[in-house]
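Structure first, then comments.
All protein chains but one are shown in place.
Going in written order, the chains are labelled A and B, and every chain counts its residues from 1.
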Amino acid sequence: MKPPHAKATAAEPSAVNAVHDSSTRSFYEADARARIAGLLDRASFREFVGPCRRMASPHLTPLDQPGAFDDGVVVGEGLLRGRRVLIAAQQGAFLGGGVGEVHGAKLTGLLERAVTERPAAVLLLLDTGGVRLHEANAGLIAISEILRATLAARAAGVAVLALIGSGNGAFGGMGIVARCCSAVLMSEEGRLSLSGPEVIETVRGVEEFDARDRALVWRVTGGKHRFLLGEANLLVADRIDAFADAVLAALDGLHESGDSLVALEREQTRLSQRIADYGDCRDGLEIWRRQGIAEPERLPLLDTAEFLAAAATRGTPCN
Amino acid sequence: MTREWNDLAQGRSRRLARAAGFAQARQVRAEDAVALLEAVIEPGDRVCLEGNNQKQADFLAQCLAQADPQRLHDLHMVQSVLSLPAHLDVFERGIARRLDFSFSGPQATRLAGLVAENRIEIGAIHTYLELFGRYFVDLTPRVALVTAQAADRDGNLYTGPNTEDTPVIVEATAFRSGIVIAQVNEIVERLPRVDIPAGWVDFVIAAPRPNHIEPLFTRDPAQISEIQVLMAMLAIKGIYAEYGVDRLNHGIGFDTAAIELLLPTYAESLGLKGKICRHWALNPHPALIPAIESGFVQSVHSFGSELGMERYVAARSDVFFTGADGSMRSNRALSQTAGLYACDLFIGSTLQIDLQGNSSTATRDRIAGFGGAPNMGSDARGRRHASAAWLKAGAEAARPGEMPRGRKLVVQMVETFREHMAPAFVDRLDAWELAERAKLPLPPVMIYGDDVSHVLTEEGIANLLLCRTAEEREQAIRGVAGYTAVGLQRDRRMVENLRDRGVIRRPDDLGIRTRDASRDLLAARTVKDLVRWSGGLYDPPKRFRHW
């Protein structure tokens, strides 16, 4: 806890004059374009298939819904601390960041471009519930194309990083895409899973999962839990510059060559062990306790640095 | 014939005698609660079922709704808030017939339906202070069903931070030979403090579940829009700074939350710290945390508490009213009095405003009642003490030759259109139609136009105090009504003339640039920011968590 007089420092959400620096802003609060602007070196971003091209979804007009000029995803290239990257950011407020045909094609195209251009990395800023239901089959196909393109980019030696710190997190098919990336970088606000909490509650009942219990939702899908399970490689504070730092750290520690068969088999063994260890748990709390973390109930309230210190004490069976 | 002068006391003895079998030293088991109510209450009784704005005597409400309508019927419910389904179940089951109340937010639609079917007779819809007043005049409960955090073995009650209406209900009932039954969350050996003395309480029941408390005053800063930021800037610079508003009350909502969150940033940048907003009649709004931590706020007295704010409030006893035990004590009746007589400004949102400035939150299908807004949102004609803000407002409203007096600032703050393009400015309030359908004696007006001093929208501020004729007043309102039909029908020349006189002030006139109205100005942009500001003391309800 900080004393009340230590408030108006730059790290605090207060000072008026500190908020205009886009890179220290909240990643969670920013929209797709603000995230890209904050991550990349000033004025280095060049958009592909920008809004003036009006590549909007053809499927929304028949449903009497206005589309978006960029179909809810911004893709392009730029420099992150001097390294050339390809980058995509989903606009979470547009149809829940759902992946439609055009939206998906832009992501796939970006990943395919990586194979020929070999950038330092492809950054996927995910903010999505998965397939856009309005475009059902086209969206499902798009997801499979994105998956294939992700693996192809990695096989070509290009790291693909998923950055998840948004309101929608990464669910559905895009949750799978995230787990096919070279690394996953999350803030504690970010969520990563397959079926969304509301879907689980609708299908299996509130006894199975209470989607309105937001704290439970985060204990099961949130960044801290994903980090403790080893699914998020890095957990960062909710600042755009913290994500930028994490990208560099991840790239420096990474040697992308695609997953070898040995690596896949090792991962399969790890996952089998994990279900054996935790398969009966009903809540992230129980898993954290089994991992040997003292007073696991305090984890959700710790800030990122404190949390990472606490997490370092775990003697986990499978991480 | 000699009159007996203790019918009420005899009635009390009769009731207590019938209940004797259920109680051991005032304690009644939860499974006997329904039987206890059937024994103590008589048909036709006036019953106060403690329904507050926040905490609810929910277990006793369910028990009353389960009573046998053959034994209990034609009850007259006198309660401030109808919030739970059980509050209306008692009417649907024929247990109660008549209702005097003040607010029915969540049950407003169902209430309107039951009134239309003649299943409920409404005595009157009150403001809180009126209803509390009538508890001591002609609506004194025979039986009060209240709720407290804890009781001790003797029957003393600890109401905890959410004291709310309990003292006023118990006092009225206990001192007119009524019977007080309390549900409590726990029975303990020693209470942190005594809020209600045992001598005023007849029965105590340990409820199977803790009483329900609604986090009514929590607003997630993430949902505050740029337009609300703009309006908050207008309020701070155009009204708070202008009048030196130092004692005030805020209505609930995102509009006022935006003002609270702009105090440590925007108001501070205008050099207003220590000059405005030091004393409040306000629930412990989480959105006020940054202003408190920045040293803007000196005191806050509260109507009720707010879930998750308990530890923070306890740790800031210089600011909040807390007992020697450390926990807050709220009191709705006293805080409403403070809002009415001790504050210089009320600011709140509404659904509709007409051309006279009357405002209403009524819609044709909902009987929502008033709550406390009219108590706070009215010029206290009985006020005599002066303050700079009060005198300035009074001077603006003064007519030549009249006795000088002060005026309260009553500000209605609305975006010209609500969501789904519903206009906030209308020629005729829906309250008229509701009054006809529900056979109310008057249209339910939340704040009368002649009490309103300012109307504030994204288009600017209309100062109604400075208007000299009914026509000027109407044009001043049209002049800030934006693109609503009411606004488009303005007399443009007259509006420009009012602007020249400072009756209407646009953002430009105040030196506020619309494009500066960024969410970046909010001292907290998320609930988590509020937790940080509180040094980890604020524990938001889980539905507000995004981590």
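As a working rule, a contact is a pair of C-beta atoms (placed from the backbone, for glycine too) under 8 Å apart; a residue touches a chain by one contact, two chains touch by 3 or more.
In the analysis below, contacts and distances are computed from a predicted model.
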{"item": "The complex's invisible chain, by UniProt name, from \"ABC transporter ATP-binding protein\", \"Cupredoxin domain-containing protein\", \"NADH-quinone oxidoreductase subunit D\" or \"Malonate decarboxylase acyl carrier protein\"", "value": "\"Malonate decarboxylase acyl carrier protein\""}
{"item": "Displayed chains contacting the withheld chain", "value": "A, B"}
{"item": "Option from B:Glu226, B:Asp450 or B:Asp539 whose C-beta touches the chain left out", "value": "B:Glu226"}
{"item": "Among B:Arg399, B:His420 or B:Arg493, the residue in touch with the chain that has been omitted", "value": "B:His420"}
{"item": "Residues of chain B in contact with the chain not shown", "value": "225-227, 230, 415-421, 458-459, 482-483, 488, 514-515, 517"}
{"item": "Touch list for chain A against the chain that is not drawn", "value": "31, 33, 42-43, 50-52, 54, 61, 64-70, 72, 91, 93-95"}
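One rule holds in what follows: only the chains that are shown with their structure count from here on.
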{"item": "Rounded Å distance between chain A and chain B, as computed from the means of their C-alpha atoms", "value": "42"}
{"item": "Of chain A, residues touching chain B in the complex", "value": "1-4, 7-8, 12-16, 19-20, 26, 28-29, 167, 188-189, 212-216, 218, 222-224, 238, 300-301"}
{"item": "Contacting residues of chain B [partner chain A, same complex]", "value": "222, 264-266, 268-269, 290, 293-294, 519-521, 523-526, 528-529, 531-533, 535-537, 542-547"}
